[in-house]
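A single protein chain has been removed from this complex, and every other one stays in its place.
A and B label the chains in the order they appear, each numbered from 1.
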Amino acid sequence: MNANPLSELPQHQLPISQPRYVGQDVPRIEDPLLLTGRAEFGDNIHKTGMLHAAILRSPYAHARIRGIDTSRAEALPGVAAVLVGAEVKAQSRPVFGIPEGWTGHALAVEKTHWAGEPVAIVAAEDRYVAEDALELIEVDYEPLEPMVNALEAADGKGPVVLEGKDTNVMYARKFTFGDVDTAFAEADLVVNEDSRWHRSAGNPIETCVCIARWDPFDQSLTLEGSHRSPLLVMPALVGALGLSPTQIRIYTSPLGGSFGVKTFARYVILLSLLAKKLGGRPVKWTEDRIEHLAGNSSHAWDRHHNAAMAVRQDGTITAVRIRAMDDFGAFGEWLGVGQIVKPITIFPGCYRIPAYEYDCAAVLTNKVPQGPYRGFGLPSHYWVLEQLVDLAAEKLGMDRAEIRRKNFIRRDEFPYTIPSGNVYDSGDYEAGLDLLLEKADYAALKEQQAAARKQGRLVGLSVVTSIEPGLTGTPMLGLLSPRMFSRTSSPEGMALRMDGFGKMIAQVGFPWGGQSQHTFVRQILADYFAVKAEDVQVVVADSSTMQPGMGPVSSRIAVALGGAVVGAAKLLAEKLGRVAAVMLEADPGDVELKDGAFQVRGAPARSAPVPQVAGFMLARADKLPEGVDGNPEVSFVWNPPDHYLADEQGRSHYGVTATSAVHLCMLEVDHGTGQVEILRYVMVDDCGVRLNPSVVRGQLLGSLAQGLGNALYEEYVYDDQGQLLTTTYMDYLMPTVMEVPVVEEYEQCTPSPVTSLGQKGVGEGALHTTPAAVRCAINDALHPLGVHIAEAPATPFRIWSALQAAATSP
Amino acid sequence: MKPPRFEYFSPRSLSETVAILAEHGDGAKVLAGGQSLLPLLNMRLARPSVLVDINRVSRLDTVRPHGTGGVAIGATVRQRSLHGDPTLLDRLPILGTASQFIGHQQIRSRGTICGSLAHADPAAELPALAVALEAEMVASSASGERVLPAADFFVDYLTTVLEPTEVLTEVRFPGPPAGMRWAFLEMSRRHGDFALAGVVAGLSTSDDGSSIKAARLVVFGVAGTPVRASAVEAALVGQPPTDSVLTDAAAEATRLLDPPADVHGSGAYRRALAQTLTVRALQACRESHGTAEPAT
Partner (left out) sequence: MAVRQTVRVRVNGLERVAETDVRRTLVDFLREDLGLTGTHVGCEHGVCGACTVLMGGQAVRACIMLAVQADGAELLTVEGLASPDGTLHPIQEAFREKHGLQCGFCTPGILMTTCELLASTPSPSTEEIKDWLSGHLCRCTGYQQIIESIQLAATRMASDQMVLSAQ
């Protein structure tokens, strides 16, 4: 076993002398089922009498529906029901979204808003027949002029996407923190750049699945499927269907990846309505891949950026202005619009930037609606910010690493409050940079680059940084709609039960999704009570039995669930401790848990092992102290400490932890083809205490691969009629093993002073950093030619086009 | 994404196969490896009323020597054979080299060589190789057999001269010209994707490497069919294989191309790619002779 960082921690709250599981590469609970093909993913679920749904989708980006004839489809043998927009409109309200009022119904009613919008849904004996039936539905469309240009949408030109609105601007707000104008007026140097980040998405290999059953006698709805958290689905259903939460029960299956997409509120509503029409027969919808690419609100971040940075001659950054206009597609569904405001939660990244302005807008176009994607809008922010830093360094003749070092928040400045109010808990950015430069041998790389340039090769280097907020709380969503979202809670709950043998059942509110969350629940509890790992089982509650909890969103699992586990363990220990005091004939205040037994302080020989105490508690009601029931069970709901509603300026304590990363990328651009080859990729990250280092490593390497996809490959491309041209995996290009470089990984550990075990959130980090690292390195490679890339992905064609411009310019 | 209804035939003999094709004609589609057809069926972009599965037809799964140094490959021989079959590897190693660009192992274990030729995707590798190596296609129907040179076989994007009643039963690659060194290059966005542009080049030079004796040059992915630059091949003969000669040849070979734009880039980009790759391929052929570029 490695030296355990926890033992060094002043705040470590595990009552065990030497933790055996926390901080170690413990094998995952999840794996045996996953490896043997026995994990019950949503599409495996089969119910007696179950029907299969298929969805008819609009071929037009924008069209009026003059009529729908479903008679031939309904007559097809094997078809049970067809549901159309008029019925949906009569029975439900539009899909939930904030800000409110910018969505449509679960099926298109009067008109369609994007090519791929659901127009009708069929339930049939099997999916093949359901798809046959789709071909028999006749829809009379009157094509309308589509709105496909977000810049025009922002300027108030062109057709309006949503009926009843007079604008396509769904949300716009300028945030100003500090004296930005003066800083720019007094700057020695101002650098600026316009950039374009194209649409991409998480694309889990498992698509969305929902099985819905309506009980007409009980008037209740049961849902099963790939829902990442019942708590996130329930409000959407209650709002749209007008049901009471007591009429709805949601069960979650293991997720084959989510990356933000597995809420799919529109489809959950749609399946529920279809189920109501089926009078008791369950119906399953398994989204197919083309539906996922073209039909779900899964796309993310379609941004136009204008950015500027004010700098002093010595390299001090004094202010930043960023304008971000996001093409949200047809609707502002669910919480997706939050992605445009999230940058203010970490705006200055790792730097001491005293003033900044963020002017953001979300506009509607006739494209697939955006939804949340891992990173929730931050990757493009760092991709812009870090490029500005490089531009400043270049103009000032400073080394890219040194300008960053100069502006870093220093290790003695934590907790550090950024101008927009968020508090970074801890960090040591300079030490991270030093580690990176040393491990990468930065000086030698610069020499290699110089030598390559002499040979005419286009070799580039970059060093970039980022901050990953370990969960971002609900106050951020309040920025979109203070009325609908005056919340400060971002709960994660756990119920914890021990039996008379000291074995534990921990109940969480969400399924596996790849983040190994059940494993580290086991690790923490086994160490807390000094039992064997296999003495702790983790079960998933459904919506009716779960504690309040949001599940795996926003890099929150280590922080929030980690807080919930320790909180529940403490409560259970307290409860058991009172019983132990009876057994040991001691004052409860003198009894403490240590290494799996309750002992009397100062007299460790007087002790009772935890299982014995639990057994006693269950067996001897006559001996229970006042106010203690005979049940070794507790529940605990963790919430972020110190969260408050954002003030009028938009300031709040948005996060809990601040994970830092610094990446180095060295790459070469092929003159002839525009292709990029990554030569070196080195990263250092600091996410505090690693509860399970292999799991952290997997999160980092996986999010790095997605970042690489954003940087170089992945893009949803539309034509001028709003038709999506990248509707298959032949066109939407995610990196394979051949495209992802071998990454040299190094770690720092600056424990968080505010979490249960010093851990920080780490689900999104490398995706925040990699696009910036690749962009800056490409532009460094192109620098001798005087050309520049300001688009993501930096495709070979875009790079080649820049090279052509260099060749033709004098 | 589920296939539409069709009737399925799984004939055991060639005569049975061509009889079914004769009966169903236009509505029938031959299924071999299915690695292109099944995705199209799942998306309902292909709508055959009859599927004729030739995988159980006897005697179509063989690779045999053909002429001097050549090979004849049956209709159901998998693409994996390109890098696994000893006859193929021994006689036409360029096919093995090129095969690593065809999809992935899991695709090549089902996908057939003849199927790729009959599918005629202009961005695919095998049609270009067939044209460059002057292969012959054997098309069978109820009325007999036609032998078609590869140069005449490909008509346009996903279109060949095969009649609906015909099945491609064999492709015959003749032995390549003695002393010719080959290079195969393509550019795709990711490993295994269809090429944005690609090139098959062959050069043979005089013993001292100072002059070109013969050349082959086919670019692909940049037009409806693979494009053989016959005039450029002829013009190269007798020239020294210098960088400038090869660069000029590549420019000439790609000058008239007018590839369509797609999501990956403009037509001009793909033409430029073809030109760049052609230079690199010709240089690779020259270098593989083991002689440095002659002094100019």
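By our rule, contacts are C-beta pairs under 8 Å (C-beta built on N, C-alpha and C of every residue); 3 or more make two chains touch, one makes a residue touch a chain.
Quick caveat: nothing in here was measured; it's all calculated off a predicted structure.
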Contact with the hidden chain (one of A:V695, A:L724, A:L757 or A:A794): A:V695
Which residue of B:G192, B:G209, B:G224 or B:G267 touches the chain not shown here: B:G192
Residue of A:V95, A:L255 or A:A564 in touch with the missing chain, whole complex considered: A:L255
Among B:A19, B:L89 or B:I107, the residue in touch with the chain that has been omitted: B:I107
Which of A:G85, A:G104, A:P146 or A:G202 contacts the chain that the document leaves out: A:G202
Sites on chain B contacted by the missing partner chain, in the whole complex: 1-10, 31, 34-35, 38-39, 41-43, 51, 53, 55, 80, 100, 103-107, 109-110, 191-192
For chain A, the residues touching the chain missing from this view: 25, 27-28, 30-32, 34-41, 43-44, 126, 128, 202-207, 254-257, 259, 286, 288-289, 512-516, 694-695, 697-698, 700-706, 728-730, 734, 736-738, 740, 742-743
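FYI, only the chains that are shown with their structure count from here on.
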Residue ranges of chain B touching chain A (in the complex, touch as defined): 1-5, 39, 43-44, 187, 189-194, 196, 263-266, 269, 272-273, 276-277, 279-280
Interface residues, chain A side, partner chain B - complex: 127-128, 131-132, 135, 288-290, 672-675, 713, 715, 717, 725-726, 728, 730-731, 733, 735-736, 738-739, 795-797, 800-801
